[in-house]
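Step one of this worksheet: look at the structure below.
Here the complex is missing one protein chain, while the rest keep their positions.
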Amino acid sequence: MYKFYEILTGPGLWFAFIIFIGGLILRLTYLFALSREKDKIFYNHMSISWGLRSIGHWLIPLGSASTRNQPVFAVVFYVFHICLLGVPLFLSAHNILWDEAFGISLWSMPDSWADALTMVVIGTVVFLFIRRLARPEVRILTSFWDYFLLVLTLLPFLTGFLAYHQWGPYNTMLILHILSAEILLIVVPFSKLAHLVLFFFTRAFIGFEMGGRRKARAW
Amino acid sequence: MYKKILFCADLYASSDYAFASALDLAERSKAELIIIHVLESRHRYSGQVITEDGEVWGSEEVFDKLKGVLKEYYFSRIEEENPENVRIVVRGGVPWIEILRFARKEKVDLIVMGSYTIKDPKKGPKVEKPYLGENAQQVTLRARCQVFTVTSPKQQLNFKRE
Partner (left out) sequence: MSKNLNYTTEQPVNVEKIRKILDVNNGARIRTWLNICSRCGLCADSCFFYLANNKDPLLSPAYKFKTTLGEMYRKKGNLDREFLKKCYGIVWGECTTCKRCSMYCPFGIDIATMISTARTVCWSQGVFPEGLARTLTYYQETGNQMGMSEEDFIETCEWMAEELEDEIRGVTIPIDKQGAKYMYTVNPREPVYYPQDLGMAAQIFTVAGEDWTMPSSGWDCTNLAMFAGDRELAGKVVRSMYDKALELGAEKILITECGHAYRSAAFEGPYLAGYTEGKPPVQIVHSVQLFYEYFRDGRIRVDPDKRIEEPVTYQDPCNVSRNGGLWEEGRKIIDYIAKDFRDMTPNREHNHCCGGGGGFIPMGPEFRSRRMASGRVKAGQIKATGAKIVITPCHNCFDQITDLNEEYDLGVKVASLKEIICESMVIPDHLKPEQVKDQD
């Protein structure tokens, strides 16, 4: 058990992060090279201000007409993303580990906040899952892979939550927590979860295309 | 007198009186009588025409079929067996535009037409009283030759020279 824990928090974590960061960098480089080869003409229309506005309006909750059409979903969606990124980054338990390993750490939020926000993440994921089943226009697009990724995203939070409260066998929970998080990190560069970075590029592109060329507000 | 008379047919009895006048005038003037019918489009710009078979492309087949129908209808009203000086033409589009275009190209002397028509064959006659329809209005205003609109049998032209 402990051996497994050692591997996961040692080489396992290195491996996961290297694949995560390296994979994303590789994917971006590949796409950049591809765009210079096949999409060269679109470089003619870059307009920084429109690109930034296009990104910005969609980073603000309800900043686009589309999200205002489905406000409940939009709010859940934003809260989900904020907590998804915020909780792992600002969790005291994680920061202690970083501090121990490298002497660096970010600000840590009080555990009670982290607890509440983790519950929020779990709640929003359940909402998104149900939405995927309930709305026909979403259900028809959804494949097994989409459900799988949603569950995979949920697992680190769920297992972390359970481990923190020591519900269930602690060691197993902890191992599952780290394992699921590592699998998630490895999957990100190769799936739609790469939208972590690609979002900015596609949004900037449509900002150039609709805004830079035609002054149409794509939000 | 007139050398070329253009009669605008609309396939319904509303233009029959106009035909009688046109025929009369053509015989007296020994003019060529051209019978034109324009298949109407519901659209201004698409070229899709309304026929008995519904909305179709204005193709040669459609026009030829209609020519046959017109021939049957109008030739039966002419006394001569195979009248030499009568021509039948079919076009598609906005009626008054096609009439004016044809009239200009052929340099006709006179246009004879009824004053209104039924717009959609499927809907049947919409009015019981005659009125001045758009085609009659536009042709009368824009044509470079004389235009006679004939509405009722009492208006049949009488050229008797006293």
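For clarity, chains are labelled A and B in written order, and residue numbers in each chain start from 1.
By our rule, a contact is a pair of C-beta atoms (placed from the backbone, for glycine too) under 8 Å apart; a residue touches a chain by one contact, two chains touch by 3 or more.
Here the structure is a predicted model, which is why all the values come from computation and not from measurement.
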Identified contact with the non-displayed chain, of A:31, A:75, A:97 or A:122: A:31
Option from A:7, A:26 or A:216 whose C-beta touches the chain left out: A:216
Contact set of chain B toward the excluded chain (per top definition): 41-48, 54-57, 93-94, 97, 101, 104-105, 142, 144
Chain A residues touching the omitted chain (full complex): 31-32, 34-35, 37-42, 44-45, 54, 58, 64-67, 69-70, 77, 132, 135-143, 146, 192, 194-195, 198-199, 201-203, 205-207, 209-210, 213-219
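In this section, only the chains that are shown with their structure count from here on.
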Inter-centroid spacing, chain B versus chain A (mean Cα positions, whole Å): 72
